[in-house]
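Just below is one structure, and these are the notes that go with it.
Just one protein chain is left out here, and the rest sit where they should.
Labels A and B are assigned to the chains in the order they are written; within every chain, residues are numbered from 1.
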Amino acid sequence: MNLLTALARFFIFPGLLFAIPAAWLVLWIERKSVALLQQRIGPPFGQPFFDFVKLMGKSAPSRPGVNGVLMRAWPLIAVSASAGAVGLLPVLPTHGGFQGDLILLLALMEIPAICMIVAGFSSRSLFGEIGSAREAVLLVSYNLVFLLAAVSIAVSQHSFRLEALASATATPWRYLGLIAILICLPAKLHVNPFSLPNAEQEIYSGPMVEYAGFELALWQLSHGLEWIAGVGLVATLAIPPTPHLWLDVAGVLFLGLLIVLAISIIAAATARLAIDTTVRFYWQCTLAFAVLAISTTLLMRLRS
Amino acid sequence: MSLWTRLLCACRRRSPWIFHMNSGSCNGCDIELIASLTPRYDAEQLGVLLQGSPRHADILCVTGPVTQTAVSAVHTVYEQVCGPKAVVAIGSCPASTNAFIDSRVLVGPLDKHIPVDVYVPGCPPRPDAIVRGIAAAADILAERRDKTVASEAPVTSIANPEGARP
Partner (left out) sequence: MKIFGLLWNNLRRGVATLRFPEVPAMTDGFRGLVRFDPACCTGCAMCRFRCTARAITFTAAGKQFTWAYDPSQCTFCGRCVDGCKDHALTQDADCPPIYLSARGLRTSYTLQRKTPPPKSQPAPTRTTAQSGETHEQH
């Protein structure tokens, strides 16, 4: 894979030039579908783009006693990690995608959440600390399921390489793992019923409380890119590969749209759960699920 | 005006994020403000989002006559809103203390402490009037050039309550 293709994959599709407008589109689809389900009109098309530009024009806040360089670094790291995760997605596995690793993709998807936790603590605000503590607890509970599900998918296909996973024929265990990942996605994306860390009225937006202007715009962008990366991971691994380029892309986009709509419907249907209920949910139901998945794949591996 | 400035002004008008502050109100205006976010009046069709943190907002919506215990909070929150910003006084209480004019715990109408851009009269104002007030504040915000100063009116402070009025 030559440099030009690599650059095209990173910057154009599915890289930055595709990912950033797609992130805005997905954020708009989520807001609009939640609004329509509540019989409201909702924001006009392109609203996340207007929000982004407006935030770029705000003045910097004065935060005495807080390390400004550190505060500015966290959203930058979060955006670059999630953009890298989007770039790594095996959208076109048979046509020369990135030679990526599932472990690398999972690590890149974890970094924005960790950045949010550290940003909450480095903002030296009481609300930031509470929000970060909640986010940390949430991270620990859903990550167990998320990583177990991802590992079970890789073990069932005998490979951790993304394009090998995407181009191999799917086994039923892969779909089991993908369903587990789908259950973890609302927590990863901070939507109802697991939107605890950024609760607006309870803890004044939690970790984001001291952020304003361009930094806040970057956080919104990284949130949108996390949507793309999470939904894209499920969509690219669920669609079986076809020899046609456009059919692959269309299938991934269509399934991605369906997943976004499903998560939005669940977000509109539920209210925010408290932290103990959330943790109990993830540890009880889905831990059993993930243990089942990984034990069956290991047994399958041992037998073959 | 350069292309970037025009784009920025258009986006400021289309994305007014509000922060709601109660400086001692009876909650009538607060209820109507929340009602303006419900499906019937839906302020989100203008891009309005109720934010949790003052740092995230552009427009500060204040209700209530300013009580002595609330006045320092009003100042703190106003400083925390990042420029360019606008202030909407919702109801007649922040405009003039309304029926509480003889009260000993009030420190006067809101414009003695922070510069106010839009007044929405009513006791309480209807939600559609509040949405119109926020839209007017968004228009004012779009025209604002300076990022730090809220309005051209001279700011009166606690030390100087009878500052010159335009």
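Just so it is clear, a contact is a pair of C-beta atoms (placed from the backbone, for glycine too) under 8 Å apart; a residue touches a chain by one contact, two chains touch by 3 or more.
Only a predicted model underlies this, so the values are computations on that prediction, with no experimental measurement involved.
Student: Wait, the hidden chain, what does it touch out of the ones we have here?
Tutor: When the entire complex is considered, the left-out chain reaches A, B.
Student: Which is it among B:L46, B:V74 or B:L141 that touches the chain not included here?
Tutor: B:L46
Student: For subunit B, which residues lie in contact with the unshown chain of the complex?
Tutor: These residues touch the chain not displayed: 39-42, 45-46, 92, 95-99, 101, 109, 111, 116-123, 125-126, 128-129, 131-133, 135-136, 140, 165-166.
Student: In the full complex, which residues of subunit A touch the absent chain?
Tutor: 36-41, 265, 268-270
By our rule, only the chains that are shown with their structure count from here on.
Student: Rounded to the nearest whole Å, what is the centre-to-centre distance of subunit A and subunit B, using the mean of the C-alpha atoms as each centre?
Tutor: 35
Student: Taking the touch rule as given, give the residues of subunit B at its contact with subunit A in the complex, in rising order.
Tutor: My answer: residues 7-8, 10-12, 14-15, 17, 39, 42, 44-45, 47, 50-53, 55-56, 58, 80, 82-84, 147-148.
Student: Tell me, which parts of subunit A touch subunit B in their complex?
Tutor: Where subunit A meets subunit B, its residues are 31, 35, 38-44, 47, 49-51, 53-54, 56-61, 127, 198-201, 203-205, 208-213, 216.
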